[in-house]
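All protein chains but one are shown at their positions in the complex.
Let's look at chain A:
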Amino acid sequence: MATTETPGPARPAEPSGGVHAPGRAAIAARHLRTDRWWLAPAVTATVLTVFVVYSTWRAFANADYYAAPYISPYYSPCIATDCVNMRGGADLQIFGPWWGLSPALLVLIFPLGFRLTCYYYRKAYYRGFWAAPPACAVAEPHGKYTGETRFPLILQNVHRYFFYFALVFAVILTYDAALGFRDAAGHWGHMGLGTVVLLVNVALIWVYTLSCHSCRHIIGGRLKNFSKHPVRYRMWGWVGRLTAHHMALAWGSLVMVAVADLYVYLVASGAFADPTFF
């Protein structure tokens, strides 16, 4: 957490011990929970670490991200001239040959930013990595806490802008999934296991994106009188039903996007032959 300076309105006093503050019940233990409260933050931190390590490797690899007709979601859209030639794919060649790094680095900042500022993932990594708090009623180890009141964590408020970008990426990945119905030569009427993988991936990306709390707010949450906006009220209700499952959708889409990339990697590297249905 950020720990510099104190906020404007009401200036807090110096830290004085949290659950051990004067006047509170004199209990030496930081917590008295007897359940396995540590399990959820430990699993969260482990899975997120595995995902970050895998994704970093794949983002920098700059290889084996296209196995016609499938493109890895980590490399789409591919906006550098050194991208491999993708027949009809989202290959925009905006960055010239001067860009010597992996093209994935140019686009991953957007989905990464969307997930980093997501209201669910914030809970997950504040608990799992920062231990702020590690679990409910388990004292955190920090001497001071300012939350999201100042830089850098005040930047979490840009989440809605990443949501807008996430919508664009969802459309592009939908296009990629549709291209999965063509064969390697570009003829329509193909379907392989890779097509299914990309379809499931993009479906999860869509429901995760639409279940976003910022989406719920933009759709209708910001209204004061729903009765004057019946269509937005109905859509707000639908999004709200998705939002209730935001955590599950966040994990599902996170795992699936890595699985989709891994599948393309295995096929592109020749380690696995894509089973064709028709």
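Note that a contact is a pair of C-beta atoms (placed from the backbone, for glycine too) under 8 Å apart; a residue touches a chain by one contact, two chains touch by 3 or more; residues count from 1.
In the analysis below, contacts and distances are computed from a predicted model.
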Among "Twin-arginine translocation pathway signal", "Tripartite tricarboxylate transporter substrate binding protein BugD", "Succinate dehydrogenase/fumarate reductase iron-sulfur subunit" or "HTH luxR-type domain-containing protein", the UniProt name of the subunit that does not appear here: "Succinate dehydrogenase/fumarate reductase iron-sulfur subunit"
Residue among A:Ala45, A:Ala132 or A:Leu167 that touches the chain left out of view: A:Ala132
Absent chain, residues of chain A that touch it: 1, 7-19, 21, 23-27, 31-35, 119, 122-123, 126-127, 132-133, 136-140, 142, 144-150, 153-154, 157-160, 213-214, 216-217, 221-222, 224-227, 233, 243-244
